[in-house]
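Only a portion of the chains appears, each positioned as in the full assembly.
Here the chain labels run A and B in written order, and each chain numbers its own residues starting at 1.
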Amino acid sequence: MTGAFSGWLEAVAGDAEVAARLSEARALDDMLRVEAAYARALGRTGQVPEALAEETAEAIAEFVPDRARLAQEAARDGMPVPPLVRQLKAALPPRLHKALHAGLTSQDVMDTGLVLALKDLLVLFEARLGGLGEQLDALEARFGAAPLMARTRMQAALPVAMRDRIALWSRPLVAQRARLDALRPRLLLLQLGGPVGTRGSFGEGADAIARTMAAELGLDAPGTAWHTDRSALAELGGWLSMVTGSLGKMGHDLALMAQQGVGTARLAGGGASSAMAHKVNPVGAEILMSLARFNAVQLSGLHLALEHEQERSGAAWTLEWLILPPMLIATGAALGRAAALLEAVEALGEGASGG
Amino acid sequence: MTGAFSGWLEAVAGDAEVAARLSEARALDDMLRVEAAYARALGRTGQVPEALAEETAEAIAEFVPDRARLAQEAARDGMPVPPLVRQLKAALPPRLHKALHAGLTSQDVMDTGLVLALKDLLVLFEARLGGLGEQLDALEARFGAAPLMARTRMQAALPVAMRDRIALWSRPLVAQRARLDALRPRLLLLQLGGPVGTRGSFGEGADAIARTMAAELGLDAPGTAWHTDRSALAELGGWLSMVTGSLGKMGHDLALMAQQGVGTARLAGGGASSAMAHKVNPVGAEILMSLARFNAVQLSGLHLALEHEQERSGAAWTLEWLILPPMLIATGAALGRAAALLEAVEALGEGASGG
């Protein structure tokens, strides 16, 4: 749950806003939100006195972890929750421990925390997709009627209008928004299973706890834990890669259109060369291709992580942590780069780069 | 559109039924069905006389291509449709040529032909998923109450019942069936675009032709071509890999359960060793792991093929042809292997392999 790219590379092919949402600080906040929601749910469902639960939740919400120590201990435990809970226990008076993590397992906290971040990021991605749709509509309005020689298999085919190619860029973005609507209810789910995922540790109140906790967090509550069924995350990965792949196609087209001799796109403000002052490189278009390939490659890793042996696989879970955040950042970066690229379009269609 | 594995390897990790549906012979039949449906649609929508259209469609349906010559010419053209159409033109009298492929492009024929095969294969996969669900229910009825030590991160955790682990195998299979329902309407679509995908070659009758042709083929008719938007195929690939990944998890579990010293699964009829007569290898369980990893790896290739530059990318399209059929076969193989593996289960739960 952390950023992948930093410094100039983040500026080139990363996304500071997405990375911030996935930062360690925010991820720990998400985990604390989950712990607090659990404490409250214990109170509201009568497992512990409600006032005590509320007091615990507030103490959790205000807690500021010692991140250096947490990282050090996470190296041994393989994840941040055990040391985080130890820090919480040391900080909160023993009388509050009844409502603190008791019955939960690390995976409940980590997975639900991740889902909270995903919920926010999907809002961001959807908004950016919508913005791109508007930009494409505006380009169609300006340049849609311009003639364009269609090219199939890299060869001139038949004359079309520029709107025909713009439609090729719009279609998959609309489709990805529709897929997002279908994905959300499968993905934005509370994880609540307890040590071995059976909810046995919550007794008869399990369902009520789950519903209350989910409502508190703005998530849906499935009837069981999904701890070893990572398919919603694999599906999310596929969606991210479909988004970047769709934008990679658009970037590839624009890089081809901006070639001297083809000249069907004029782009403002491309990249400078350190050696050739006359060049204006279609950097944004190229980076869309890089990010598309990056996500296509990463997707394999998320699918490998489906193989969650027995009741919890540390090997598969850790792989997921390494793969998913960079994919999210790459997706944000591609959406941002695509907006800037469309903004830079000065002319489209045959002769666009002439006169 | 052809099988990936043959001989003993097909028997070990392939699926003859799926391979047969994807055979060259069947794929050419599918293409001819598309050409015939197009001829009929031209007649029914009044583009050509209906009797002539019907006569053309019948002649197409009866045509048997010279596959050796077709392959030879496909090597140059990069695909089978141009030589297939040349063979058809040589075989059908010129007066029928008006209703023969005129206005279509190779991609309309290839893509729609592929969709016809996918439609059949998804029926098969859904039935097999249903069968596995029944097998798992039966196993739960027999062994669900047996005690099992849950294992998290490869270590004994807490006692559960065998039904808890069986539930981990069932859950994702149910989820994949639900995803299939969502996928079908996005995938089982006629491709009709003409040379550059704009439907310009069909004139004002384009929509009527598309609707008529789709109805004839049992597909849905989208309002435009999807020639460069391959996201439904990428999504299909993700679904296939989610299926094999879910079965890989089950296979991994059973391989671990069948270990001496763990002994929570007794499997009949495993594989023989050429050197150690006492061994019974959990071959089916291992192969589920192999197929899961195979599909996870391939999926990257399908997503790379999203980058369909301009109006048609030979590079991306060819990559799709190389990747998708083996994924379909691997999925069929995993479903078949999983059924055999569950059939071979003789006992589950602590002490299953003892006395």
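Some points to look at:
The rule we apply is simple: a contact is a pair of C-beta atoms (placed from the backbone, for glycine too) under 8 Å apart; a residue touches a chain by one contact, two chains touch by 3 or more.
As the structure is a prediction and not an experimental result, all values here were calculated from the model.
Of 4 total copies in the complete assembly of this structure file, 2 are presented in place.
Throughout what follows, only the chains that are shown with their structure count from here on.
Across the interface of their complex, chain B is touched by residues 78, 150-154, 157-158, 160, 164-165, 167-168, 171-172, 175-176, 179, 182, 186, 195-198, 200, 224, 226, 228-229, 231-232, 234-235, 237-238, 241-242, 245-246, 248-249, 252-253, 256, 289, 292-293, 295-297, 299-300, 303-304, 306-314 of chain A.
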